[in-house]
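Every protein chain but one is kept in place in this view of the complex.
Read from first to last, the chains carry the letters A, B and C; within each, the first residue is number 1.
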Amino acid sequence: MRSTDPARTEQVIALDDLYKEFTKEQLDPLWTQVGELMPVQPTPNARPHVWQWKTLLGLAERAGRLVPVGKAAERRAIALANPGLGGLPFATPTLWAAIQYLAPGETAPEHRHTQNALRFVAEGQGVWTVVDGDPVSMQRGDLLLTPGWHFHRHQNLTDSPMAWLDGLDIPFVQQTDSGFFAYGSDTLTDTSRPDRSRAERLWGHPGLQPVALLGERRSSPIAAYRWQHTDRALAEQLEIEREGHPATMGAGHAAVRFSNPTTGGDVMPTIRAEFHRLRAGAVSEPRREVGSSVWQVFEGSGSVLLSGIEHGLERGDLFVVPSWAEYELTSGDGLDLFRFSDAPIFEALDLFRTQVGRP
Amino acid sequence: MRSTDPARTEQVIALDDLYKEFTKEQLDPLWTQVGELMPVQPTPNARPHVWQWKTLLGLAERAGRLVPVGKAAERRAIALANPGLGGLPFATPTLWAAIQYLAPGETAPEHRHTQNALRFVAEGQGVWTVVDGDPVSMQRGDLLLTPGWHFHRHQNLTDSPMAWLDGLDIPFVQQTDSGFFAYGSDTLTDTSRPDRSRAERLWGHPGLQPVALLGERRSSPIAAYRWQHTDRALAEQLEIEREGHPATMGAGHAAVRFSNPTTGGDVMPTIRAEFHRLRAGAVSEPRREVGSSVWQVFEGSGSVLLSGIEHGLERGDLFVVPSWAEYELTSGDGLDLFRFSDAPIFEALDLFRTQVGRP
Amino acid sequence: MRSTDPARTEQVIALDDLYKEFTKEQLDPLWTQVGELMPVQPTPNARPHVWQWKTLLGLAERAGRLVPVGKAAERRAIALANPGLGGLPFATPTLWAAIQYLAPGETAPEHRHTQNALRFVAEGQGVWTVVDGDPVSMQRGDLLLTPGWHFHRHQNLTDSPMAWLDGLDIPFVQQTDSGFFAYGSDTLTDTSRPDRSRAERLWGHPGLQPVALLGERRSSPIAAYRWQHTDRALAEQLEIEREGHPATMGAGHAAVRFSNPTTGGDVMPTIRAEFHRLRAGAVSEPRREVGSSVWQVFEGSGSVLLSGIEHGLERGDLFVVPSWAEYELTSGDGLDLFRFSDAPIFEALDLFRTQVGRP
Partner (left out) sequence: MRSTDPARTEQVIALDDLYKEFTKEQLDPLWTQVGELMPVQPTPNARPHVWQWKTLLGLAERAGRLVPVGKAAERRAIALANPGLGGLPFATPTLWAAIQYLAPGETAPEHRHTQNALRFVAEGQGVWTVVDGDPVSMQRGDLLLTPGWHFHRHQNLTDSPMAWLDGLDIPFVQQTDSGFFAYGSDTLTDTSRPDRSRAERLWGHPGLQPVALLGERRSSPIAAYRWQHTDRALAEQLEIEREGHPATMGAGHAAVRFSNPTTGGDVMPTIRAEFHRLRAGAVSEPRREVGSSVWQVFEGSGSVLLSGIEHGLERGDLFVVPSWAEYELTSGDGLDLFRFSDAPIFEALDLFRTQVGRP
């Protein structure tokens, strides 16, 4: 229903003119959209979502038969595309997560980029990722790092294919126009297959630093965090809890954070990595955090309550928790989960908040 | 031209099926888009652009007559909408910049948000912005801060309208789903009109801190950086340059950074603020930086070469420099510029780079 | 009375032998002295003590007539020798404090040392201290800095003698064997008499930093903290207290800390400097701190209760507060005090404690 009051009509016309003028002059009024621009709490477009490992792996194997890796294609990686992000290949507004697949004998060529990367191995083995000339073996349960601007290639030096999870800050870097990329050498220089990288042999001793290489680094120099250490640390937290001393995040809920030994902080400037273990039957406290995260079930089964909807979880399954979405984990007969998030971004910028329990 | 080789055809079909399956399963292959996702250097959508002050002010005055301020509308602010950002009201992917206008007697109501805000006064006076109960006068040349989560209202306590520049990190916070907002009190509690805020009286003495209020703060406690200090600091840099000692960024190019006296760092966690002065005829070195910035001419005239295109600059004009776009300033008979940028984000996350001169 | 029990006697002899052996082998048992080595709380040898300005000044003037300054003698400085420190020329175990005197036309020659130095001007003027080639005028009420390893000379360019307070960390550096010293140039290069040093003109603007000279520095780049700023900051704290807002350390007790604008921390790594003002009749809270300090009355009179003993205070008087000694200040008709201490040493090493009020 339109106004017939002439003054009102005149004002409507004037306003209409004004808005047209705004558009013409590349301007936009705040007052028509302040609620959307500055909501009372985060209202992410990204949606909670679960991807099943068996589906991912099946598609990765098909891609392995159909799609080559090499210069230009660079990587046979299949990205999680959050259903709320309009078809973009992003797990969350800041994080990229993909299953990467390398057939026997294949090499993903050398390059480097300012984007920070991690790999988590849910199953399999046989690939060495060569970071700045240091070959790093990939084994089940390991977390591997490729911090920004380090050259890296991946080499499958065995007879079996291998798949793993890639985690990067590609969306964040793209959105903020802050990325650089460079191709590396075409020559395969090192096909040795050491169990442990030089990085681990120098830096992977608890509380010990090599005097010759001291100094604060923006990213962890530990190229690989091995499963045997992670597993043991989690097991000991649950034992110490049983002995009656503080050790766990909540009853039956152990967790370790992967850290940079030169600072005590996160492994990379934009990405946090953790491993969580819930003993059989344990339920985590409900929790909300600013920033988003990607989880992968490593072992066991259970469920996650995500913004009020329950999702069953099996080995290898991946799920995404958007910013400020509530999540609560329930363990079946034991549940081991790897997790990475963008929390360091918000902590660095004084934008981090967390809420534990229900208010 | 399609292949008629049956094997090739079969593979095309298989690949097609695979891509369909990806879409169905909320997946997206990296290999078809890696160049776009990880370019060799930043390729911002945001474009260099200049807005003329006289146009902005004229439209703000028209809005002043047509649009009320108050609850829900909150602020009569007209945002710069970068022509490369598809109609979004964002100056750059991270920064929001707007002209805000307040008529005599008007009050923009109290609220707070996690977004960080600054105000820069290119001309006029008469408004007091009340930050957590402390009235801060706004005068020509002043930089005012409203760091995240501080309550603030703006009150025009005079007979003249007033317009100023608002700078916030709204796009960054929105894109990363990290914002919170809350309404404040409806009651106008303090209509006093002090020349100097309590914040300045406590913190605005060079190198002096109040012992009773010591401690590191994430944002500067100096609510207002007054023009008289900025002007003097710039003038002295040029004098010291003339006396033959290091003081300026380049010949005839003085610059100060507004800083947090409790840390020595930037005024707010996501926003850097600076003031630049080029003496008559001076030309700055060409420069590129990761991250974007918004500049406003405060006094004088000249031009800016932005990604190779020259734009004339008059008093009050605003322009935007996207990430990694080259810019070079040329002073006519003197050029004073205020600038704010998102550089602290990239420095905190080890993503900052700068390039001075042409390679 | 000696034991006549043969076993006991035998043991005494054995112990005696053991102790002799210890001495011979450069060893010393803990068990005979643990209480002295590790007392329940600090038990300083240094004693609270007051030196009267008129006495100091009189002796300095006599020294001015009898003792030349120049190479080898370096400085005509008369140090406070704490009565508890066995004749050492140290105000406290860490701090050196002296009255330095320069007759008209005299120059104290250029040198540098890793010891950090400050000067406080209780009265007079006419000397320029030239720090790394930058002449810094000395005026009543000013605090001047000479951080470690900066070349400096003092030049009296007027017709009047001048005396001031020197504060250094000489005892700390000597005790820890960490000092280096070097002679400078013999040539008097700069006899200009500027009101303000280049350091102040670059760094002495509230919250502003020169972009060309940015970066964290271990000591403050502000060569001189001028009395006009200190005075104003203190006056405003007392006004704001009167207006009903937090500003002071206690009722009627204003205080500012001199700070390094590049870090927000103390002016030098080992020395803290503050200025305190008690309005007429005010009494400070009783206080104890780890570490020692030297105070000088700048203006007004009053008294200090030092470890339970009251001492009257007149303009210029100096007193020393040893570690963990309780002190309480009482203002007559107003009391202004400069203070420097070694607190940054203990804060940096996690050894600082303070106690306010009586337990």
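Operating definition for what follows: a residue touches a chain if its C-beta (ideal position, glycine included) is under 8 Å from a C-beta of that chain, and two chains touch if they have at least 3 such contacts.
Keep in mind it's a predicted model, so treat the numbers as computed, not measured.
Asks: Need the list of shown chains touched by the one chain that isn't shown.
Replies: Hidden chain, whole complex, touched shown chains: A, C.
Asks: Given the contact definition stated above, which residue among A:191, A:263 or A:307 touches the chain not shown here?
Replies: Touches the omitted chain: A:263.
Asks: Of C:206, C:221, C:291 or C:316, which residue touches the hidden chain?
Replies: In the full complex, the listed residue that touches the missing chain is C:291.
Asks: Kindly state which of the options C:164, C:295 or C:324 is in contact with the chain not pictured.
Replies: C:324
Asks: If the missing chain were put back, which residues of subunit A would it touch?
Replies: The missing chain touches subunit A at positions 198, 201-214, 216, 220, 222, 225, 229-230, 232-233, 236-237, 239-240, 243, 245-249, 255-264, 267, 274.
Asks: Could you please point out the subunit C residues that touch the chain left off the display?
Replies: 11, 14-15, 18, 21-22, 25-31, 33-35, 37-44, 46, 49, 51, 55-56, 59, 62-63, 66-67, 69, 72-83, 87-89, 93-94, 96, 98, 113-115, 148, 170, 172-182, 218-219, 269-270, 290-292, 322-324, 342, 344-346, 348-351, 353
Here is the rule we go by: only the chains that are shown with their structure count from here on.
Asks: Assign the assembly's chain-to-chain touch graph to one of these shapes: line, ring, star, complete, other.
Replies: Graph shape, chains as nodes and touching pairs as edges: a line.
Asks: Which chain lies the greatest distance away from subunit C when centres are computed from Cα atoms alone?
Replies: Measuring from the centre of subunit C, the most distant chain centre belongs to A.
Asks: If I count C-beta pairs in contact for every pair of chains, which pair wins?
Replies: Result of the pairwise contact count: A-B comes out on top.
Asks: Just curious, how far off is subunit C from subunit B if you go by their C-alpha centres, in Å?
Replies: 43
Asks: Taking each chain's centre as its mean C-alpha position, how far apart are subunit A and subunit C in Å?
Replies: Taking the mean C-alpha position of each chain, the two centres sit 52 Å apart.
Asks: Please report how many Å separate the Cα centroid of subunit A from that of subunit B, as a whole number.
Replies: Roughly 30 Å, centre to centre.
Asks: Indicate the residues of subunit C shared as contacts by at least two other chains.
Replies: Within subunit C, no residue touches at least two other chains.
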